[in-house]
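A short write-up of the structure that comes next.
The complex is shown incomplete by one protein chain, all other protein chains being positioned as in the whole.
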Amino acid sequence: MSDVPTKPPLDSSVVSQIERSDDIPIDVNAIANLCYLEVVPERAHHLKQELTDILNYVKALSAYDTHAVEPMSHVHVGDVNELREDELIESLSREEVLSCAPDRKGAFYKVPLIIES
Amino acid sequence: MEFETVIGLEAHIQLATTSKMFSSSSAAFGAEPNVSIDPVTAGLPGSLPVANRKVVEFAIMLGLATNCEIRRFNRFARKHYFYPDLPKGYQISQYDEPICERGSITVEVGDGTRVIGLTRIHIEEDAGKNIHEARLGASLVDLNRAGVPLLEVVSEPDLRSPAEAAAYLRTLRTLVRFLGISDGNLEEGSLRCDANVSLRPVGSLQFGTRTELKNINSFRNVEKALEYEIARQHGVLRSGEKVVLETRLFDPASGTTRTMRSKEAAADYRYFPDPDLPPVVVETRWIEQVRGVMRKLPDECRRELEGLGLTPYDAAVLCAEPANLEFFQAVFGACGNAKLASNWVTSELFAILNKANLEIEKSPVTAGDLGELLKLIQEEVVSGKMAKAVFEDMVTTGRSPRVIIEEKGLRQIVNEDEIAKMIDWVLDNNSVQVQEYLGGQERVFGFLVGQVMKATQGSANPKKVNDILKLALEKRR
Partner (left out) sequence: MSFSTEFSLGEVVRGLASNKFSVQEVVTEYLSAVKGAAYLNAFITVAETPALQEAKRIDAVPVAERGVLKGAPIGVKDNILTRGLTTTAASKMLEHFVPPYDATVIERLKGAGGMVLGKTNLDEFAMGSSNENSAFGAVRNPWDVERVPGGTSGGSAAAVAARLVPAALGTDTGGSVRQPASFCGVLGLKPTYGRVSRYGVIAYASSLDQVGVLAHTTEDLALLLSIIGGHCRFDATSSRRPLFSAETKFKGDRESVAGLKVGLPKEYFLQGLDNEVSAAVTNTVAELEKLGAKVVDISLPHTEAAVAAYYIIAPAEASSNLSRYDGIRYGYRAAGVSSLKDVYRRTRTEGFGEEVKRRIMIGTYVLSSGYYEAFYRKAQQVRTLIARDFTQVFAADCDVIATPVAPTTAYKLGEKLTDPLQMYLGDIFTIPVSLAGLPALSIPGGLSSVGLPIGVQLIAPHFQEDRLLQISAALEPVLQWRAQGPQTSWRV
């Protein structure tokens, strides 16, 4: 069931490992792959150091007791059910939107042929 | 070793809304490429999603129809991956807080029923379409479908055979069509299905390693794909090897499945609550409002039809499609006789629809006209036998039954004086046979009936002819 999430990764061993350890495990290349950025080899070490510094700093949050504290995903907690009615609203023309594209073929966006791996 | 099959299905149901899940362009199928587009659909910088109220209500409806618990506090989550048909680089979905959970669907299999558990139903947006043009060395992207609302329905691994899986999917399809929340069309992709399949030794409580099958786009293929995959896994296990956890693609042309990607390379979707979309709180009052406007479910409709005296089989046939039921109800409304209406719809009408390969929505005879014809039968304006001729005319010409009856003079003679006059005339002209009858040769009666019918060109009511002829003959004794 690939698309059906199990619970979020509450892996307590990882959590405590992060809270305890002085060095946070960072695989710069793995992160870069996830977000499609390239890391040039000569920058990799420096970047890793920068990220480590920042992550070591933010790790300080583990000192705060957040037991039973709700995470704040939205600012105004009481503002809910901001829904729209199921109706059409005139918007942009196809040409207005497609004209922004760096490459197109007729009425389609164009990308290099996708080859399923 | 004997193995037991374990199947769970994930169905994606495209909802029949006017507009998209998070923006106000059209959700209609089959438009010209990239016309159902707006800043949100194209993922333009600065665009923001606003959720469609109707989608939430449709989700509640399906949840109620499948005995789910409806979550009170709902949040949308972003699921990240890169693909050209996904304009924002993330899909808005629900993650660990699906709107419906722990439901069930009762499925008829063979002579019995089985209750299939539902793990969850959640709301998400569809992706666009990539069209691969190897000739051009390019893929083309059409975003019309991007942002169309979907409900993902995930079953428990409760299905035990391909036939059960197909029956489950059919039941789900009928359900969403009755609720009016989706057209459930597998071929057009408004109902899509992935299956998780595994085998385990009979009696084992643990599940075996599963594979996920994708690209199953018809009921026939559900069974075909599962049968192939089950046979494949049998082969793997019998040869002492292990089934590999992977996603496999079904190829309808060859009827086989092949490896698409293995789970080792599983994506990291980095879900988190979408900050652009405030939570949706579903209070009891809202649930009750939705329940109030919900259409009747197929099961309830069947019970009602059986209550009208229809056979369970006919009731089931009429409740297989909302359009069948609607047609039947209109015919019944016009003629007032459920049994008669059911007989005509399921035999005469379905016969001609099957022959012409037509959907009931395209029936050449309207429900009103058919109802009128059945009313005329009951009023004895036309005989049952004549009615079939009238019906054939209705099918070919589309004219109303009254017009046909008048024009062809098919009206039944029910006036007793009129019939009596005709009988006297027949008896006067067949005195030999009358004498034979009076002399004890009762079989001559049939001949005389035939003469009366002939004289009235078949339009006399046969029962009345019988009754009056008997009396008339007695008078001549």
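Per-chain numbering from 1; labels A and B assigned in written order.
The rule is simple: contacts are C-beta pairs under 8 Å (C-beta built on N, C-alpha and C of every residue); 3 or more make two chains touch, one makes a residue touch a chain.
Please read these numbers as outputs of a predicted model, since none were measured by experiment.
Colleague: Any idea which chains on screen the missing one touches?
Modeller: A, B
Colleague: Check each of B:Ser139, B:Gln329, B:Thr346 or B:Ser383 against the chain that is not shown and name the one that touches it.
Modeller: B:Ser139
Colleague: One chain isn't shown here. Among A:Ala32, A:Leu88 or A:Ala107, which residue touches it?
Modeller: A:Ala32
Colleague: Tell me, which residues in chain B touch the chain that this view leaves out?
Modeller: Residue positions of chain B that touch the missing chain: 39, 42-51, 78, 80, 82, 84, 87-90, 139, 141, 268, 270-272, 275-278.
Colleague: Determine and list the chain A residues touching the chain excluded from the picture.
Modeller: On the side of chain A, residues 8-11, 14-15, 18-19, 26, 28, 31-32, 34-38, 47, 50-51, 53-55, 57-62, 64, 66, 69-76, 79, 82-84, 92, 96-97, 99-103, 109, 111-115 touch the unshown chain.
Throughout what follows, only the chains that are shown with their structure count from here on.
Colleague: Flag every residue of chain B that touches chain A in the complex, lowest number first.
Modeller: Result: residues 8, 10, 17-19, 23-26, 32-35, 37-39, 42, 44, 50-56, 75, 82, 84, 95-96, 119-120, 130-134, 136-143, 152, 154, 196, 212, 247, 260-261, 263, 266, 268-271, 273, 275, 277-281 of chain B touch chain A.
Colleague: Sort out for me which residues of chain A touch chain B in the complex.
Modeller: The contact residues of chain A facing chain B are 1-5, 7-8, 34, 36, 73-74, 76, 79-89, 91-92, 94, 97-98, 100, 105-114, 116-117.
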